[in-house]
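Subset of chains shown; positions unchanged.
Chains: A and B, in written order; residue numbering restarts at 1 for each.
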Amino acid sequence: MIHPSAIVSPRARLGAGVSIGPFTIVHDNVEIGDHAQIDGFCELGYPTPLAHGMPLVIGAHARIRSHSVFYEGSRFGERLVTGHRVTVREGTQAGVNFQVGTLSDIQGDCTIGDYVRFHSNVHIGKMSRIGSFVWIFPYVVLTNDPHPPSDVLLGCEVDDYAAIATMSVLLPGVKVGEHALVAAHSLVGKEVAPHTVVGGNPARFLCDTIKIRLRDGTERPAYPWTGHFSRGYPAEVTAGWQLPPDA
Amino acid sequence: MIHPSAIVSPRARLGAGVSIGPFTIVHDNVEIGDHAQIDGFCELGYPTPLAHGMPLVIGAHARIRSHSVFYEGSRFGERLVTGHRVTVREGTQAGVNFQVGTLSDIQGDCTIGDYVRFHSNVHIGKMSRIGSFVWIFPYVVLTNDPHPPSDVLLGCEVDDYAAIATMSVLLPGVKVGEHALVAAHSLVGKEVAPHTVVGGNPARFLCDTIKIRLRDGTERPAYPWTGHFSRGYPAEVTAGWQLPPDA
C-alpha cells in the first residue's frame, strides 16, 4: 500500500490499510488514521517552527489528492477529502468530513467545523473561524489585515450553514450569520445577518434568503438549502433536515 | 523518450514519438497521439467512476506542461497545449489546438470548440459550452449553480470569438454572444448580445465592440479582433479573416 518510490519517515505513525502514492513525502511528525488514501506527489507534515512540535493529524478514511501539501501542526477529523494541489499551513483545526477543493489554500491558525465544503481555489486567511455545514465557492478569500501590511489580524467568522458564492471577499473581522448567503463577486465589509442575502461591491442587503426559489420547476424555497440538498451527508445527519419526500 | 522514473501503465496506448517526463504517472485508460510531449510530475488518466470506463484521449502533437492532472473520460483534439498545474476532470470534450494556461481548472462535463485559448487560472464549471476561437483571461469563473448549494446545474454558453477579460464571473446559465467582450472584473447575470461590450458589477451594456480602437497608433477597430490578431493560428484558418496587410 506504500508505493516504493514514496519517501515515508519511519517515525510517521500510519494506521491500518493506509495507502501512499508514488513520489509522496511523509515527514516525521505525522499521524495518519486507518484506511486513509494519499495520492502521489504530496508532502505531508512539512516542517515549520511555527508548529511548536505539534503533529499533523489526519483522521481515518481520508482521501488526499495529488500534489497537496500539509504542514505539521494541523488536525483533521475523519473522512477528510481534498482536491489536487491543496495547501494547508500549521494551526488548522477541522472537524469531520471536511471537503476542500483543488488549489485551495488554508493559511493556518484557523478553526473549521464539521461537514464543511470548500470548492476549488478558496483562500482562508489566518484567524478565520468557520462553523459546520458551511459552503465556500471558488475564488473566495477570507482576509484578516484591516490596513495591510500590519501586525493587526482580525479573522472572519462564518456561521453554520452559511454559503459564500464565487469570487467574494470578506473584509477583516466580518461575520456571516447562520444560513446566510453572500452572492457572487461581492465585497463584504459589514456583518451579514442570519438567513439574509447580501451582494455587490460594497455588499448590501438584497433580501431574506426565503425569497429565493429553486429553479427546478418546483418553486420550492432554495434556502435553507437543507430543505432540498443532502448529497454527500450521512443519513443520520440529514434526518432532521426535513427534506421533501422527493429529495 | 519515456523517462526511467516515469510510471507508465503497459495498458496505456502511446503513439509514435511520445515523450514522457520524469516522475510522471500514466494510468491504464489513456490514449496519447503521436509526438505528444508530456512534462514531469503529471498524472494522466486519473481514475474515476464518473468516467464510466471512457478513456482519456490526447490528440497528436500535444504539449502538456509539468504538474498537470487529467482524469480519464475526456478527449482533446490535436495540438493541445497546457501551462503548468492544469486540472481537467472527466467528461471534457475539446477540439483542436486548445491552449489552456497554468493553474486552470476544468471541472468536466463540458464542451470546448476549436482553437480556444484560456489564459492562466481559468475555472470552468460543469455543463459549460464554449465555442471556437474563444478567449478567456485569468481568474475568470464560469459558474453553474443558481442557488448554491443545490442539484440544479445551469451551464454557461460562450459563443465563437467571444472574449472574457480578467476576473469576471458568468452567473449560471448566462450566454455570451459571438464576438462579444466582457470587460475585466465584471459580474455577468444577463445574456450578452453579439458584438457588444458589457462591464461592471452587475455588468451592463457599455458599447458596441466596433467603438473600441486599437491603442497602437493606428486607430483601427480593435474588434472583431480577427481584423488585427492572428498569432498562433495556422494560415489556412486566418486566410478568411481579412487581416490588414501589416498584420
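Heads up, the rule we're going with is that a contact is a pair of C-beta atoms (placed from the backbone, for glycine too) under 8 Å apart; a residue touches a chain by one contact, two chains touch by 3 or more.
Since the model is a prediction, treat every value here as computed from it, not as a measurement.
K.L.:
With 2 copies present in place, identify the total for the complete complex.
P.N.:
3
Methods note: only the chains that are shown with their structure count from here on.
K.L.:
Can you work out the whole-Å distance between the CA centroids of chain A and chain B?
P.N.:
It comes to 27 Å between the two C-alpha centres.
K.L.:
Could you list, by residue number, the parts of chain B that touch chain A in their complex?
P.N.:
Per the stated touch rule, the residues are 5, 7, 23, 25, 41, 43, 46, 67, 69, 85, 87, 103, 105, 107, 121, 123, 139, 141, 143, 146-152, 154, 167, 169, 171, 187, 201.
K.L.:
Mind listing the chain A positions that touch chain B in their complex?
P.N.:
Checking each residue of chain A against chain B gives 5, 22-23, 39-41, 66-67, 83-85, 102-103, 117, 120-121, 135, 137-139, 163, 165-167, 184-185, 200-201, 212, 214-216, 222-223, 225, 228-229, 231.
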